[in-house]
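A single protein chain has been omitted from the complex, and every remaining protein chain is retained in its original position.
Think of it as A, B and C in the order they're written, each chain with its own count starting at 1.
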Amino acid sequence: MRNIRTDLAVEAREIYAKESNGNPQGVEYKEYKIGDVNITDVTITNEIGERNMGKPKGTYITLDLPEFAHYDGEIRDEVSKAMAQALEGLIKLDESMTALVVGLGNWNVTPDALGPKVVSKLMVTRHLKQLVPDSIDEGVRPVCAIAPGVLGITGIETYEIIKGIVEKVKPNLIICIDALASRKMERVNKTIQIGNTGISPGSGVGNKRMEISERTLGIPTIAIGVPTVVEAATMANDTIDLVLDAMIKEATEGSKFYEMLKAIDKNEKSRMIREVLDPYVGNLMVTPKEVDMVIDSLAVIIANGINIALQPALDLDDINKFLN
Amino acid sequence: MRNIRTDLAVEAREIYAKESNGNPQGVEYKEYKIGDVNITDVTITNEIGERNMGKPKGTYITLDLPEFAHYDGEIRDEVSKAMAQALEGLIKLDESMTALVVGLGNWNVTPDALGPKVVSKLMVTRHLKQLVPDSIDEGVRPVCAIAPGVLGITGIETYEIIKGIVEKVKPNLIICIDALASRKMERVNKTIQIGNTGISPGSGVGNKRMEISERTLGIPTIAIGVPTVVEAATMANDTIDLVLDAMIKEATEGSKFYEMLKAIDKNEKSRMIREVLDPYVGNLMVTPKEVDMVIDSLAVIIANGINIALQPALDLDDINKFLN
Amino acid sequence: MRNIRTDLAVEAREIYAKESNGNPQGVEYKEYKIGDVNITDVTITNEIGERNMGKPKGTYITLDLPEFAHYDGEIRDEVSKAMAQALEGLIKLDESMTALVVGLGNWNVTPDALGPKVVSKLMVTRHLKQLVPDSIDEGVRPVCAIAPGVLGITGIETYEIIKGIVEKVKPNLIICIDALASRKMERVNKTIQIGNTGISPGSGVGNKRMEISERTLGIPTIAIGVPTVVEAATMANDTIDLVLDAMIKEATEGSKFYEMLKAIDKNEKSRMIREVLDPYVGNLMVTPKEVDMVIDSLAVIIANGINIALQPALDLDDINKFLN
Partner (left out) sequence: MRNIRTDLAVEAREIYAKESNGNPQGVEYKEYKIGDVNITDVTITNEIGERNMGKPKGTYITLDLPEFAHYDGEIRDEVSKAMAQALEGLIKLDESMTALVVGLGNWNVTPDALGPKVVSKLMVTRHLKQLVPDSIDEGVRPVCAIAPGVLGITGIETYEIIKGIVEKVKPNLIICIDALASRKMERVNKTIQIGNTGISPGSGVGNKRMEISERTLGIPTIAIGVPTVVEAATMANDTIDLVLDAMIKEATEGSKFYEMLKAIDKNEKSRMIREVLDPYVGNLMVTPKEVDMVIDSLAVIIANGINIALQPALDLDDINKFLN
């Protein structure tokens, strides 16, 4: 597999297209609108696509949030509805089947708190269906949720926690929400990716055993991700590339200098990144200043999108009243 | 069992003593000091004690926090050390055995967030022992932790979540932390109770099946509780009792009025409580204004107490450096 | 003046009516609706009204929030618009005149943070009108704002801070927002009071010199208040009254006991309140558990109400875009 380090399928495709001057084989691509929301579907159809994209086979739906989405309740509701429609395309569930929503990430780090915040705004009903079934409409689906925390705080792989809970709760569908890192500031807090190939929480990068997916859990697993930061190391790396690209364009092809620029290697780049970021390398993030407000807005959008998709018998008003 | 509704063994004993003019049978009681911290041990030794106290057999150790504990780092460290000593009396563990710490309660409600906050300040080591064993001293015990959330947010009984995780992690000891309700304002945020009989999270009141204890989990289970609120309904109830007591003292014994006062029944009291608290009955709490700061201070005290007790090979300085 | 201790004119009127079996003289009263929002106007017309109500002459407009207002963006917008309409009835300002909004209260105590939170959601324009006038429509009014903090944190009377700023900024209108205490749980977070008689911040109770009002500042001063807590001492007091009322109803009029109940005096009541609340008397508040979320919702409603009233040339969409 290529080493394209991005959580977003649309970015992986862009990077491929830029580096290879062409679209990746084994990948289908479609753009359309639901209401005012621009949607992009990227489907990786075979192993060639997997190698080209550095991502497993499956469908990745990307919603671009309209401007002002975080400042206007009506636009927010519209995005939730578009998101619900996209989700419904991936979910095949009978009315009575149980869904488990998993809010990944760390409560204590604002841009990583998206998952836990979504959990706290969900319409959770499983316990009511069990304990006081008469209090609740028959058409309401049992939904439960967990925010398991991160490896550094729990000392337990997130996969182990989910697996343990899945064995007790026996859900028919899992939906994971996670904050992602983007390569581009312009996507930060502006993009929602919905995929049916599961997720590898931060700690488990490259660790297939700990992936949270249908493959490992035996239950359909949807992953919803939003890029909420650019890692400072990524930003430094991209800045360096930008400077080198500009230099290379100026240098005479074939000249000694041109070759030298081409030859600047990974080690040299890492050294420069370390020099800029020391002593915090790996622990730094780049965020917009209004991050608290924006994460709250994203949590409302996503929680409502899930609520609408999981409760087709209810409308947003019913859901809001229930949450009261 | 008597219907003494308090989470604290020392309060149950006081209520018994007041109502019955004597100490409960089947209960041992001991007061002493560790450093400047006043400690009370209440041990329920048999079934008569269980009935008298409305609590299961076992040991309940209560620490009274010295004045200014929440405003003075040195006093805080002293309480942590006393707490560690009390804990060590209840824990019998080999060095290499794994401990799971469970922070009960709701992140989003400040006085209920004590458990999750303790989790975020713990020295968590299990993943390091597994993934990078060379990075960590041999004498360090594997510790992991989870903040499972509350039934209203997860839709899953806390017991089910813990049980699922226990089956994966296979710890040798469980320590639960929970925010309790007290009957008396003077105990709020001033008392730490440590018991070896487990805990019934809010939702599971009276529901033995969902208890988190050695009986249900098969693993020694310590419960650490701090009263952080008085329920407004309790406060209203106690106020009514206080007024009635004052009236009764004034009324001539045997008079019609005396009998009437004696006869005021539960229904009448509930009606009055509802009238005062409507429309929020059951959803109101009484807290001191500086509640955010005090919960943070309690979380530090308890996390450090647990850290010291679980890592006998380290001192508080080592632990603080590790947490960096 | 009567000693009616409530910040709300509608409550003062109710208490008068209950105690005196009639409506207070010197007070006009009107109920009506703006959209779905119930409004009550209480106008104190003369000094007899002032004495009867324990409040200065002037108009007090009260909005009752519809159910679900805190859970439904559309209802929230409707309340903002009703509030703007009520405000516009009290404000007489030319387009170009400057408004100063003052958010009273303490950032660090959630139910007291309403004022500062409103300030952070306002459309603030004065500096743009001064520094980059071309960037902003001519029809936009200059608005500035301050959250001065509370006496216990600043050591300066709020009046002094406001007076100092007023002398520099020379506004033509002042709008103060403050969190109030109610006597009744049913009004908590459900009622917005708008008055044209100014405000005495907590610390200044009974201290006319430190009142923030047209009388002391020489500029029209609107006060917007929302009851966000019931003081625990008030709750205990009202509970005691409730019990006594029930007793009195049962006792034979003229009997010795009846007289005794009637004779229970203030000192006895204070003693009982202290006994229930010790050691926190005066520092305890009763709040619903979801207080953080509700205060945020109230801040949005009030900030938007003010934004709409102060910027008649703009609609809510323009305002939201500006705030971006």
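By our rule, contacts are C-beta pairs under 8 Å (C-beta built on N, C-alpha and C of every residue); 3 or more make two chains touch, one makes a residue touch a chain.
All figures in this text were calculated on a predicted structure; none of them were measured in a lab.
Put simply, the missing chain touches A, B, C once the whole complex is considered. Of the candidate positions A:E95, A:E268 or A:D317, contact with the hidden chain is made by A:E268.
Within the whole complex, the absent chain has one touching residue among A:L90, A:I136, A:I219 or A:L244, and that is A:L244.
For the chain missing from the display, the contacting residue among A:L8, A:I161 or A:A236 is A:A236, taking the whole complex into account. Mapped onto chain B, the footprint of the missing chain covers residues 67-68, 70-74, 76-77, 317, 320-321, 323-324. Residues of chain C in contact with the chain left out of this view: 107-108, 116, 119-120, 122, 124-128, 142-149, 151-157, 160-161, 163-169, 203. Although one chain is not displayed, its contacts with chain A can still be listed: residues 108-110, 112, 185-186, 188, 232, 235-236, 238-240, 242-244, 246-247, 250-251, 255, 257, 260-261, 268, 272-273, 275-280, 283-290, 292-293.
Note that in this section only the chains that are shown with their structure count from here on.
Mostly identical positions are employed by chain A and chain B in their mutual contact, as over half of the interface residue numbers are shared between these two copies. Put simply, the C-alpha centre of chain A and that of chain B have 38 angstrom between them. Touching of two or more other chains is recorded for no residue of chain A.
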